[in-house]
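As you look at this complex, bear in mind that one protein chain is not there, while each of the others sits in place.
This part shows chain A:
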Amino acid sequence: METTTENKYTAKDFTTNQEVRWCPGCDDYVILRTMQKVLPELGVTKEDVVFVSGIGCSSRFPYYMETYGIHSIHGRAPAIATGVKLANPNLSVWIATGDGDSMAIGGNHFIHILRRNIDLNIILFNNEIYGLTKGQFSPTSTIGQKTKSSPYGNTQPPFSPGELALGANARFFARVGGNTPKEMAQIFTDAHQFKGTSLIEVLQNCVIFNDGCFDHITDKAVKEDKQIFLEHGKPMIFGKNRDKGLVLNGLKLEVATIGENGITQEDLLVHNAKEQDPTLHQMLVRLKSPMVMGVIRSYNDVTFEVREDALTAQVKANSNFTKTDDLFFSGETYEVK
């Protein structure tokens, strides 16, 4: 991955000639535009970027990015991306996936890629519904949710992607609303710069089958009181009047109001995304109100490919074999005359 100081690309350079086929008004457009806008600023060359996807609305993403890309089969993008990255660690690899693709059919690959910590980025388009198959409940749909496959209400309790990811030892987890391109751009940049597997959950509204499912969090009117956007090293503060924050009461996170009960800004928790211990990060991803956004966890750890490279270098240094002939003629051989 060549790093260039000059900003030689624009968003247009990352736009393909393919007609975008998402429904009008879909948050997927915001994600696409944000990505096309961010990439020119990351200092990567176009030929070194690969987008990998599985199946679902989100998985059309690679077709619209003027980079290398592979639109694969349902759930398998993490495994394919692992192969791409191991084959060429210089590439900037991005996975576009959905809640069904990553956590239902692809659940196994999803947890294992997080466990291994290979350096790539996963954008999880979470709309709590199956869109492409026209409206069945997904692993993140809520209990009671009425869908085409749950006409009387969903009876399967949902996953919280963040909890699942941290349980699988994710080193980087961020969450962002599908209607906030500015924050999204910052998080894409952070994810790119992070060495390890970065998971970004985008709360992405599906205008057709699950419209408004995140309104109680993302709607402009309530957003500031219902979301807290975390930044590493800064106090956990939110609210229209910036007067609310998070404090720890025993083993529970609680909302406190500055000025009430003697609470000052100094009493609020300060966000440490880089902490190895995920306990507080787990509490943050579980919190429903306010919903915690931003980079919740960003713990630096050795990546899978770095471990592999180091081991390969060590084996090479200690081996007498440079060509396969050395191996073939080694050990017990005998001559027939």
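One rule holds for everything that comes next: contacts are C-beta pairs under 8 Å (C-beta built on N, C-alpha and C of every residue); 3 or more make two chains touch, one makes a residue touch a chain; residues count from 1.
Operating definition for what follows: contacts and distances are computed from a predicted model.
Asks: What does the UniProt entry say the missing chain is called, choosing from "Spermidine/putrescine import ATP-binding protein PotA", "2-oxoacid:acceptor oxidoreductase subunit alpha", "Peptide ABC transporter permease" or "Helicase"?
Replies: "2-oxoacid:acceptor oxidoreductase subunit alpha"
Asks: Using the definition of touch stated at the top, determine which of A:Ile73, A:Ala104, A:Ile263 or A:Met283 touches the missing chain.
Replies: A:Ile73
Asks: Of A:Cys57, A:Leu91 or A:Leu203, which residue touches the hidden chain?
Replies: In the complete complex, the chain left out is touched by residue A:Leu91.
Asks: Need a quick check: the contact residues on chain A for the chain that isn't drawn.
Replies: Interface residues of chain A facing the absent chain: 16, 18, 45-52, 55, 62-63, 65-73, 76, 78-88, 90-91, 108-109, 112, 308, 311-312, 315-316, 319, 321-325, 327-329, 331-337.
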